[in-house]
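Note that one protein chain of the assembly has been removed; the remaining protein chains are unaltered in position.
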Amino acid sequence: MSEPTTTTGEALADSLRAIREREPLIQQLTNEVTKNDLANVVLHWGALPVMADAPGDAGEMAELAGAVLLNTGRMSDRNVEALHEAGRAGNELGAPVVLDPVGAGATPTRDRVQGSLLSAVEFAIVKGNYGEISHLAGAEAEVKGVESVGEYEGIGETARALAAETGAVVVASGAEDVVADAEAAYRITAGHELMGAVVGTGCMLGATLAAFRGSLEDDLTAAVHGTLAYGLAGERAAELPHNGPASYRINFLDAVANLRPEVAADLDVGGRIGRID
Amino acid sequence: MSEPTTTTGEALADSLRAIREREPLIQQLTNEVTKNDLANVVLHWGALPVMADAPGDAGEMAELAGAVLLNTGRMSDRNVEALHEAGRAGNELGAPVVLDPVGAGATPTRDRVQGSLLSAVEFAIVKGNYGEISHLAGAEAEVKGVESVGEYEGIGETARALAAETGAVVVASGAEDVVADAEAAYRITAGHELMGAVVGTGCMLGATLAAFRGSLEDDLTAAVHGTLAYGLAGERAAELPHNGPASYRINFLDAVANLRPEVAADLDVGGRIGRID
Partner (left out) sequence: MSEPTTTTGEALADSLRAIREREPLIQQLTNEVTKNDLANVVLHWGALPVMADAPGDAGEMAELAGAVLLNTGRMSDRNVEALHEAGRAGNELGAPVVLDPVGAGATPTRDRVQGSLLSAVEFAIVKGNYGEISHLAGAEAEVKGVESVGEYEGIGETARALAAETGAVVVASGAEDVVADAEAAYRITAGHELMGAVVGTGCMLGATLAAFRGSLEDDLTAAVHGTLAYGLAGERAAELPHNGPASYRINFLDAVANLRPEVAADLDVGGRIGRID
């Protein structure tokens, strides 16, 4: 992509338009907590969700997909088998695969499963919260999530290191989201604090990145525009009436659907993306 | 039933009243994406949902049920075993069984599972979108869903053919919903375009048909009144304030609960149901 820091509303609109025009099938393997949310958020961006997760069916569906999301929130043997199968199918047929390593560092089981996926599958994008990304990168991590200012300086370098190691673009979500490839890291200033008061917003970002990457060729563009669009939807959701996190969540899903290309084209997104030196 | 085209608001009200009076237990096996929605929609119509889907428990619960829904969105071996078990229990004890063949035609696994269910279980109602019904009937089908005007003429005959082959009443959902038995096909003009912007509305129609069939003796009446009531709720949902598909979805569930017998009795539904020649 061109330098991310020069992203304009028009460029974001182009990406949003690409999703609606290509309408890619997004095959998502995910935990049961957020399955409905992930299906809806993909549909609201304009792509087609499918959530086939039984061994056999999972791989067959991945063969038809424009992108594959592997969210590791679910750890049963059968589900792990399906994760591998879908990842492999994506790699073999050229569908980009996105990893959301939910709970990385929390249990030995998760370490083992995520490690085996990182060895076996080539990922286009890896998205986690600060703690998960830091753990995968071998850096010091607090599993409950690290969002302090003191950590901020380090996370850019950590994300770059993980990008260099995996070949994927890395998205670390937190107070400010960070997107990095092996060469550079960027902070994206968008979003709303209520997003952290709702279960599944991290997982929905993973689904969003799969929808964007299923419609765009470039990993970095997909990651930057997906993360930015997601945060903008979070801000616009707060402008609709709400009484707490549950009604905000409904607003958020509406805001995703309403962030249409023609809306995005008029937004001034200058200054939203900054390079981390 | 009497000729579906003569359905009145009073007749629809009688069916809605039957659900609230009989309060049948509806045992639903379904995919994980829409489980919560299906439970709620059944409760809002006035029936009692139960979602027992482990082998053993699934059949035992089906033995207590007024109707059984088999939604094949989930393809694990254990779930397929439970689908067969619950279908068999329904057939043996006389509880009508409704099939929702989610994703028919999409993968070889789905073909195999749905084929085995259609061989082993006798269904009262089979509900799918145009593409799924066409695929099951052996007609040309586009798996991503077919809603074009060009297909419309054919779908009535296709649905009748599948009804003749299976002995079930067939509901094909699309821009206009089609209900058919072996003798005739009817189009039902009700619904709202936002229903297609929300994940799970197709699955919720399946649950609705199970709730209606669990309370009414006649397959065709249950299918016609269930489909009509569902579409009317979709229209009434659009009259409540909403900002996008997510708030529309909340409205839709509220509208189901609010379509009480006394409300339906006052509706003019003349012209909603037409015979397809």
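Which chain is which? They are A and B, in the order written, and residues in each are numbered from 1.
One rule holds in what follows: contacts are C-beta pairs under 8 Å (C-beta built on N, C-alpha and C of every residue); 3 or more make two chains touch, one makes a residue touch a chain.
Since we're looking at a predicted model, the values are computed, not measured.
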Sole contact to the chain not displayed, among A:31, A:91 or A:134: A:31
Interface with the unshown chain - residue positions in chain A: 31-34, 36-37, 73-77, 79, 103, 106-110, 144, 197-200, 242-247, 250
Positions on chain B contacted by the hidden chain, ascending: 25, 32, 35-36, 39-40, 43-44, 48-52, 54-57, 60-61, 64, 78, 240, 250-255, 257-258
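Criterion: only the chains that are shown with their structure count from here on.
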Distance between chain centroids, defined by C-alpha means - chain A, chain B (Å): 34
